[in-house]
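Shown here is a partial selection of chains from the complex, left in place.
Letters A, B and C mark the chains as written, and numbering starts fresh at 1 in each.
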Amino acid sequence: MTLLQISKLDRSFETGKGVTKALEQIDLNVNQGEFITVIGPSGCGKSTLLKIIAGLDTSHEGSVLLDNQKVSGPSIDKGFIFQEPRLFPWLTVEKNIAANLPVKENATQGRVRELINLVRLEGFENAYPKELSGGMAQRVSIARALLRNPKVLLLDEPFGALDAFTRSHMQEVLLDIWQKNRTTMIFVTHDIDEAIYLASRVVIMNPRPGTIREVIPIELNHPRRKTDPAFQEIRQRVLSEFEKVEEFEKTAAVR
Amino acid sequence: MSNQTGVLTRTTVERKQSIKESATKKQSKNPFQSHLARGLALPVFIIIVWELAGAYGLISATLLPRPSEILIAFKELIRTGELFTHFKISLFRALTGFLIGGGLGLLAGLAVGFSSKTEQSLDPTFQMLRTIPSLAVIPLFILWFGFGELSKILLISKSAFFPLYVNAFLGIRGVDSKLFDVAKVLEFSKWKQITKLILPAALPNILLGLRLSLGAAWLALVAAELMGSSEGIGYLIMDARQFSQTSVVFVGIIIFAVFGKASDSLVRYFEKRLLKWRDSYIG
Amino acid sequence: EQNGDVTVNIGVQGSTGVLPYAREKKYFEKAFEKEGVKVKWSEFASGPPHFEALASGRLDFGATGGTPLIAGQSGNVDFKAIAVTTNGKKGNSIIIPKGSKIKELKDLKGKKIAVAKGSSAYNFLYMALDQAGLTDKDIKIVQLQPDEARPALDNGSIDAWSTWEPYATTAIFQTGAKSLADGEDLNINAPSFLVARTQFTKDHPDLTVLFLKTYEKARQEFINHPDKVANEIAKHEKLEPEIVRTVLERADLILSPTTKEFAKAHQHQADFLYKVGGINKKLDTSKVIENRFVEKALEKE
């Protein structure tokens, strides 16, 4: 069942110095329960795409349909993990996670505690964001998005600031949630291994203007192993595709 | 006077001690006292120079009485209980006016800050009203509200309205739009947006507005008490001016200064507590 | 009676006059209580605000100098002058600082003189100049309120000050300033009045008479026991009794209908004010004069 339909999506930014074309002619259909990962060079429009899907950016051309409805604003079904943690500096970790739910309620409280354990922040419930390290803040923002069990989860480089082990722990957590809840995931990352490890399909983007270069389906069973030859083969394919992006970027007209 | 210099010496000594301590223990144990000493240094210095200048006849006593004379007038006014009566009524007026004006200002500032449509409809009118001087509208206030308490309190409210209005308005417009995006994604209701996002984010500015509004309320007191009044510190000052009872005028001025400072300190105390989450420059 | 919920609003200014004293002594409260009428006092810094209050219907009686009265009439405020409280001859003076070289009015030529525009002392200054054969072009007028003129006089930034009581006496006592001339010297009448809101006098003629009677009773205290009254006021206001006594002596308190002589003096003031541009129309001041209440109040005495 197609959950998300993007067609002929264009987005450009007017700035003082001219127009930056961020996205051009993006077409993408995502099925309910798919795990899409998006990779592409820095500045190719990944975050912009996610923001449009989330309904945070509506100044685009083309159509974005969720459940056959035009996306006109954020909604309860869509969780978003931003590229930066974006915590409320005046709320403690606990309250940042609970966000607009009453922390005092038992149900919320239990769920918040559970999530704090999941992202390994026990003992920091009452810390303010300024007292957290970069990775800790990022984990708080992950917990905040997970709390609401969204139908679609949009993740913008969520594990960028995590060390290797915390990262693979979080990957497992995410796969677990995906399998249990059939959450549709759209996941931006710079780590090609991670992209292949998690995805049902990997979307590779071209920069300036951002277009979709290639969509590679990953038909490996979970749990996947990075040393698996099939995995390595796909890895090679993604890498070589990505190298072409690199070359494309070098030859592309500068803005 | 001897009193004040006494304070100075004592706190200076303590300050030296605390500096010594901090040199060894790396953290001053008594920062509060050294703050106090620094804060008092300038006023005490001025008072001493003033007293001496007065004592040596360098300044006219009718126009600028010496601090010691002011102190005597002060004591006298306290003894007769007059000062307290005046002060009580002024405090009531200033606070009520501040609560009404400041409260409305905050609400209006929030409303206007929230929506640029509301801004376009209301803000120009408010900005025009802002620069209309109290002294000029007194007749209208008398016409509409008489010269009872209502009129005075409304005049004070008028002054207290604008600083909070402008600050709340700009506080909201200063909220990082990235955090607004978060609030949208988390589907905050309007109410939650106000209480969980806007108020905390705009809090530094709102508290600043609070301080300015409180100050404006005190300042408006004099104009308000010019209007058919026979009580209050403002009246006390203007009445004393009629007979050139300059010491009494100064008693009034000092009361204004002290209570202005006191209410300001109170707000800043709350500021410290409410803004402990901030990670900003501390000077 | 039928006066159940009537309140009389009385305005006062200063602290040495009959009305402030009566307020302290609660004469009016006692008198009006019998009629079931409440009394409410409002204090004003000067004459003109009385007329703002009268115009808004928030004030029923007050006592002011002649000039504010003219200003009020020119502003179409609906009021009546119901009695004269002083001829005001000693009410205004021109003060010069201690050690001043000015000996007579003519010496004022080229000098800086402070005066509050719209006060009775403003008229007085112009008339005094007139008598000395000077005009406002020969001097430099500085527009200052009394409490601002005092420091200016003290620090020598003005050469003379045209003012009224109690400022004149206070300045003389406190700084050794001298009076150059007063209304008596120049024979200038400057009557002050009791004023009432016209509508109130129509609705409550009896209360208007009662107001005047009570005023008269208080005034009698001033006449019969001047020292006692002066001491009481001085004590209450924390002033030097000397100052108060002098101020009261110079006040020449009376209660009288607006006689032809007073009416003429008042009209003269109005014409004069028009001539010098203080007001922008010619007034018939007799229109605001209403003598019947005071006549009635005094006749039973």
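Criterion: contacts are C-beta pairs under 8 Å (C-beta built on N, C-alpha and C of every residue); 3 or more make two chains touch, one makes a residue touch a chain.
The shown structure was predicted, so the numbers you read here are calculated from the model rather than taken from an experiment.
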item: Subunit formula of the full entry, expressed with the displayed chain labels; value: A x2, B x2, C x1
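Quick note on the criterion: only the chains that are shown with their structure count from here on.
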item: Separation of subunit C from subunit A in steps, with touching chains one step apart; value: 2
item: Chain nearest the overall Cα centroid; value: B
item: Relative to subunit C, chain with the most remote C-alpha centre; value: A
item: Whole-Å gap separating subunit A and subunit C, where each centre is the average of the chain's CA atoms; value: 83
item: Separation of subunit A from subunit B, taking each centre as the mean of its C-alpha atoms, in whole Å; value: 50
item: Contacts with 2+ other chains: residues of subunit C; value: none
item: Partner subunit A, residues of subunit B touching it in the complex; value: 178-179, 181-182, 184-189, 192, 196-197, 200-201, 203, 276-279
item: Complex contact set, residues of subunit C against subunit B; value: 11, 14-15, 41-45, 49, 52-53, 55-56, 58, 146-147, 150-151, 154-155, 166-167, 170-171, 174-175, 237-239, 243
item: Residues of subunit A touching subunit B in the complex; value: 51, 54-56, 73-76, 78-80, 82, 84, 86, 88-91, 99-100, 128-130, 144, 148
